[in-house]
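Removed: one protein chain of the complex. Kept in place: all other protein chains.
In order of appearance the chains are A, B and C, and numbering begins at 1 in each one.
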Amino acid sequence: MSVLEGKELRIVGFLCNWCSYGGADTAGVGRFTQPTDLRIVRVPCSGRINPLFVMKALIGGADGVLVSGCHPRDCHYAEGNYYARRRLEVLKGLLPVLGIDPRRFEYTWVSASEGQRWQHVVSSFTAQIHALGPAARFTEAPEPARLGA
Amino acid sequence: MSIQDELKSAITAALPDVSCVVGWGAGPEPLRAAPLFIRGEADLEGFSAGFLSVNNPALYLPSLKGSKVGVVVKGCDARSVGQLAAETLIKREEVHVIGYPCRGVIDVDKVAAKLAGACETGEVAALREDGDDVLLNTPKGEVRLAKKDITADKCGRCAFPNAGNADVFVGERCAPVVTEDGYADIADFEARGLDELKAFWEQEMSRCIRCYACRNACPLCVCRDQCVAMSREPHWLSQGDGVRDKLFFQIIHAVHLSGRCTGCGECERACPLGIPVLKLKRALSRRVEKLFGYKAGGGDTPPLLTFLVEEPTIKERDWK
Amino acid sequence: MKIGVFICHCGSNIAGTVDCAAVAERASTYPDVVYATDIMYACAEPGQDAIIAAIKKHGLTGVVVASCTPRMHEPTFRKAVERAGVNRYMFEMANIREHVSWIGKDIEANTNKAAELVRMAAAKLRLDRELKPKSFPVTKRLLVIGGGVAGIQAALDAADAGLEVVMVEKQPTIGGKMAKLDKTFPTVDCSSCILGPRMVDVAQHPNITLYAYAELEEVSGYVGNFDVKIRKKATYVDWDKCTGCGLCTEKCPSKKSYDRFNEGVGPTTAIIIPFPQAIPKKASIEREYCRQFNKGKCGVCAKVCPTGAVNYEMQDETVEVKVGGIVAATGYDLVDWKVYSEYGGGRYPDVVTSLQYERMLSASGPTGGHVKRPSDGTEPVNVVFVQCVGSRDPSIGRPYCSGFCCMYTAKQAILTKDHIPGSQSYVFYMDIRSPGKGYDEFTRRVQEEYGARYVRGRVSMIYPKGGKLMVRGADTLMGTQVEVEADLVVLAVGAEASANSSALAEKLRISYDGYGFFMEGHPKLKPVETNTAGVFLAGSCQGLKDIPSSVAQGSAAAAKALGLLSRDMLDSDPQIASVSVNRCVGCRKCIEVCPFKAIQEVDMRGQPKAEVIETVCQGCGLCNATCPQGAIQLSHFTDNQILAEVEALCRF
Partner (left out) sequence: MSAENVKKFISFDALPGFLARAAEKNAVYVPRREGNAVVYRSFKAGDEAELGVRPTESCKHVVFPRGEELFSFAREADKEEPGKRRLVLTEASEPGAAVVFGALSCDARGFLAFDPVYNGSGTGGTAKDSYYLRRRNRTLIVVKACKNALNTCFCNWVGGGPASPQGADVLAVEAEQGLVLDILSGEGTAFTESLPAASEAQLAAAAAAVKAAEDSLPKAADVSAAPASLAALFSSAEFWNKESAHCLYCGACTYLCPTCYCFNITDESDGLTGVRLRSWDNCMSPLFTLEASGHNPRPNKADRLKNRVGHKFSYYPSLHSGRFSCCGCGRCIKSCPSSVDIRKIVLDAVKEAANV
């Protein structure tokens, strides 16, 4: 699906159900205005997030990907976010070498009570992506334009 | 006794207790050896370990699980054995590891570059080692090349030339080429800038024929028949020829190896189209090493299968 | 598959900033969508009926409702589709209220976003599979953490209904904060007369096992079958032998111990029974004050004990209990008021906390119910009460109102007059918060009948002057500075979540807010439930509240627990992981990371394979993200489903 031309960029969020999705709900209940770009994929736990989902979105045309889970020590499943933290932190090392601006991916922790923090995270991440502009798409042409040509 | 003879004795000594010993023998052409499965002393005849022993014999170990096998290893191969054991993908006690000091192995592509204009590597009729050089019989006459100019890149940053975990070690341990892998190659590569790197991968991956030699040559890719590259459930990739899917497979491979890759470089060597796929894995290895001080192959639990409640090295963004 | 899509207006909550009809029209072009409409209130009865009717009329096999958050009404709609014969898991929600209409006013952007969220939901739904819950047996035993009034109420209600209850209290006695109170507002009746019998009931109830001076060490398992480890701290007195005669406390030579129960108003002994009505009425040694432990010799208590109960070698002990549900009722602590240097920061003995004052007022307290200045033991005349000490103060990170201080201050002013008829009370307040039955009348009585002088303003400074304390503050109603010469100053210290509440929340795997108060499942509809099935909340641990509210919540938590544990079998959530044995290579990575030990290795024709223990799996999906070949998949959140959602957005 194409983004709202000129208005939005494609930003995908992966949020754990218990904390961050709840935090986004809390932000909504509090009517904390946010940019409209973000589309949230709800998962049970940040530990469910295979780093490859992030890559799939980025290679598939997302301009930004935001992951958010429960704060460390507060995972609904006790340990999921600890694993997520390591995996996502490691993943950041892959982006530059692929030619993807590492600022297009962030992860953070937002609890179900932190509506305001969520508003802040979404607003600053969206602003960050807009500052970077649309991501260059990886070609699907069988023969890409040649280097140095 | 020469190293070759010592190795042969070590293999002979091991044979009664193992179903086979994996090593190297003569290959289809002078520049290339082939993995050799030694089941009896008769098979020892073709055995040779040295400059041409590029294949990583640890590759075969998971499929031989269940019976005791022997394996002759270079230092880097031994790291693969260590990692497989750490992940319980093999039982260490089922593997009899025979190590020897490795001083580097050939990179046939570098030979090709040296011979460019004169002949192809496939035209080399014979190879003879002469100290630090090799002598090649080519249609244009004998060519002398310094080994250091045609040695694989990984050997230039080798910190583990002697199989550390060998059950039997043959010969004098040699000094490591470096003590630390500085990942300078990755830093240089990254310095090319995002736009150029994106174009680089588009160009390189457009050559990919999806043969999965990279995957199948990887000793730590143990999903093999069940690899997500071809499965529909889960369906990560289309079967098309597009660059995005082909690149995405390399991303899958790299992510699956993060914190596990020992940098043996077999993926990149195996690629018939010469795509430098090891770079992605090394970028992740560099990060894993920086974050967790973890070098795969040492026998510790892979860092992504564990955690610390407080991660001293992870600086999270505070969103202030 | 035949998908029906229902776009809820939620009155104007959604329709105000989302063109719901346009979303429905776009949804009608999505894969497998055969019916799409907008609807005024999807959750209301007519809305649910319309969904059911559409399922029947169009033969729908899956439903997407775009409305509020699934955390709110997913169960509602799942039941609705089930009533129409569709498996409850063939249902997806798109959150177009909290995540769309309520966070922006741009109708074009909102409408487009809503349509995309519906597209994602439909894409996921196409890959949903019918799921059926499995039944598993329940341990009919309830754990109550905390023996304050809320915990006591919960325990008694549950025990009276026939449930086995295990109560864990970290102090040597139950009773909590209420046991320290002299009287309660607004009736000014005796606190211990109300609570005392309830405490005795706990001790005597055949269904209640009490572990006092004990703490929760570890919780594992899941709803219906929690495995709990309780650490019984060493009391150095064998409670099986102790009769509570109190001889040891009389003879103990270490008489300068801090009296925890009495908030440090007067010293106590190293071996103590906290107060006469303590339950259990058993002695325990406070090791840090005991000569035997500090100097290595004394042994007086051991010598005098008629039953030989004292045992200096006693060690902490761990008890393991299986329970089906857990009520957390861990209460509150007072804010550390000593951060306020303007109030002396603890340097002036005649500045006391409301709780210390409560102990002075209590006939069973260290002063025998006589109000005396700690500095010289004289009876005060001018007593100044300072409210909101540590409440409504963002500068110390306590911006909230503690809720009960206005009322207890009024009560203490009344009691002051009762105890010292010639006294004069002054109350410095910010606002008087007195909603509740008879509460506002109460605060009026203290001023009108008892002559307490209420000054609206904050106290800026307290300083000593010739044996008195000068209390300087503003009278904002008069617009003047006031200074009162006080004999005694009582600080109405605000409350905060009890110490280590966050650590307990982590053990229980429940959420807590920034202050450490536990998060209820829903602020309106699930006030005593948490998002962790089988864990309930009672009392101030969820948010500060007075006694009646705490008791009400205690009963409510018991009712919820009873509802859960009245069943012999529970249905497991079928949104759990399952292994494709063909694809599993037995690498054990999932087993290694599973936080619940819910995966085991099994042998299948000589090949090692992973197997999920269905009732243990909690559905976090960590295994799924770990398995390189995706052989283990989390039902309802499979790789393909998440990929379908991603690809609904990122495929160009």
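Rule of thumb we're sticking to: a residue touches a chain if its C-beta (ideal position, glycine included) is under 8 Å from a C-beta of that chain, and two chains touch if they have at least 3 such contacts.
Since we're looking at a predicted model, the values are computed, not measured.
Visitor: With the missing chain put back, one of B:E45, B:E129, B:D195 or B:D225 would touch it. Which one?
Guide: Among B:E45, B:E129, B:D195 or B:D225, only B:D225 touches the chain that is not shown.
Visitor: For a quick check of understanding: of C:T307, C:T476, C:S566 or C:N582, which residue touches the chain that isn't displayed?
Guide: C:N582
Visitor: In the complete assembly, which of C:D32, C:D49, C:E130 or C:D431 touches the absent chain?
Guide: Per the contact definition at the top, the residue touching the missing chain is C:D32.
Visitor: In the full complex, which bits of chain C touch the chain not displayed? Write them out.
Guide: Residues in contact with the chain left out: 2, 28-36, 58, 123, 126, 582, 644, 647-648, 651.
Visitor: Considering the entire assembly, which residues of chain B contact the chain that has been omitted?
Guide: These residues of chain B touch the chain that is not shown: 27-30, 32-37, 55, 59-60, 109, 112-113, 116-117, 120, 122-125, 139, 203-204, 207, 209-213, 215-217, 224-225, 230, 232, 238-242, 266, 269-270, 272-276.
Keep in mind that, in the parts below, only the chains that are shown with their structure count from here on.
Visitor: Centroid of chain A to centroid of chain B, CA atoms only: how many Å?
Guide: Result: the chain centres lie 34 Å from each other.
Visitor: Once you find the CA centre of chain B and the CA centre of chain C, what distance in Å lies between them?
Guide: 55
Visitor: For chain A and chain C, what's the span in angstrom between their mean Cα positions?
Guide: The answer is 31 Å.
Visitor: Which chain C residues sit where two or more other chains touch them?
Guide: Touching at least two other chains: 593, 626, 639, 643.
Visitor: Among the residues of chain B, pick out those that touch two or more other chains and give their numbers.
Guide: 236
Visitor: Given the complex with chain C, which residues does chain A contribute to the contact?
Guide: These residues of chain A touch chain C: 1-2, 4, 7-8, 10, 12, 17-19, 21-22, 24-25, 27-29, 31-36, 39-45, 47-50, 53, 56-57, 60-62, 70, 73-80, 83, 87, 111-114, 119, 137.
Visitor: For a test of understanding, state which residues of chain C touch chain A in their complex under the given definition.
Guide: Interface residues on chain C, with respect to chain A: 69-72, 95, 97-100, 102-106, 108-110, 112-113, 116-117, 119-120, 502, 505-506, 509, 511-514, 519, 531-532, 575, 593, 595-596, 618-622, 624-626, 634, 637, 639, 642-643, 645-652.
Visitor: Over in the complex, which chain B residues touch chain A? Could you list them?
Guide: Chain B reaches chain A through residues 186, 189-190, 194-203, 206, 236, 241-244, 247-248, 251-252, 254-255, 258-259, 279-280, 283-284, 286-288, 291-292, 303-304, 307-309, 311, 314, 316-317, 319.
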